[in-house]
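One structure, as structure tokens, below. Some questions next.
Complex shown without one protein chain; remaining protein chains in place.
So, chain A:
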Amino acid sequence: MMALRELSSLEKSLGLKNPNKYSTQGDKKVPVLHSNNGPALVGLVTIATHLVQEAKRPELLGGSAEHKALVQQWLEYRLTKVDGCHKDDIKTILKDLNSYLEDKVYLAGNQFTLADTLMYYGIHHIIVDLVIQEKEKHMNVTRWFDYVQHYTGVRHHVPPVVVLRNRVYTSGHH
């Protein structure tokens, strides 16, 4: 069901007027998009990508070949690593994202893309559970998360997470 809520939020943020028809399939409730002109599309990322194209917002899929690849990579990462992750994997996910985001504003560099939106939805439940010190330990993830949740029209179905911008644990070592 989560995936459908994400897709509905995405539709809103893309400004798509007519809501699409969705269903889910399989144990994992993979979303399916039923459209009038063409076969059904299966899979969260596939559908999300399709919606972005429908909304004529190709820049959200990355401007250059390189950015497109990065967007695809992080969308896949969201599905294969973040979704259904075991709690032991959370540390690795946060650590890796944190070091990746060290010199980047968004996942594909300086441009906001679909990867940010879906990663934000997918990682939200992890960030919500972090205590302040953990948020600070993963400063870059927290900063990115805060940008994204304040990005116009992104945050729809998930509650905001408060992010302190001044460091509290100044002596923290990482």
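By definition in this document, a contact is a pair of C-beta atoms (placed from the backbone, for glycine too) under 8 Å apart; a residue touches a chain by one contact, two chains touch by 3 or more; residues count from 1.
One rule holds for everything that comes next: contacts and distances are computed from a predicted model.
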{"item": "Hidden subunit of the complex - UniProt protein name among \"ferroxidase\", \"4-hydroxy-3-methoxy-5-polyprenylbenzoate decarboxylase\", \"Methionine--tRNA ligase, cytoplasmic\" or \"Ubiquinone biosynthesis monooxygenase COQ6, mitochondrial\"", "value": "\"Methionine--tRNA ligase, cytoplasmic\""}
{"item": "Identified contact with the non-displayed chain, of A:K12, A:H50 or A:H157", "value": "A:H50"}
{"item": "Chain A residues touching the omitted chain (full complex)", "value": "27-28, 30, 39, 41-46, 49-50, 65-66, 68-70, 72-73, 76-77, 79-81, 83-86, 88-89, 92, 95-96, 99-100, 102, 109, 128, 131-134, 159, 161-162, 164-174"}
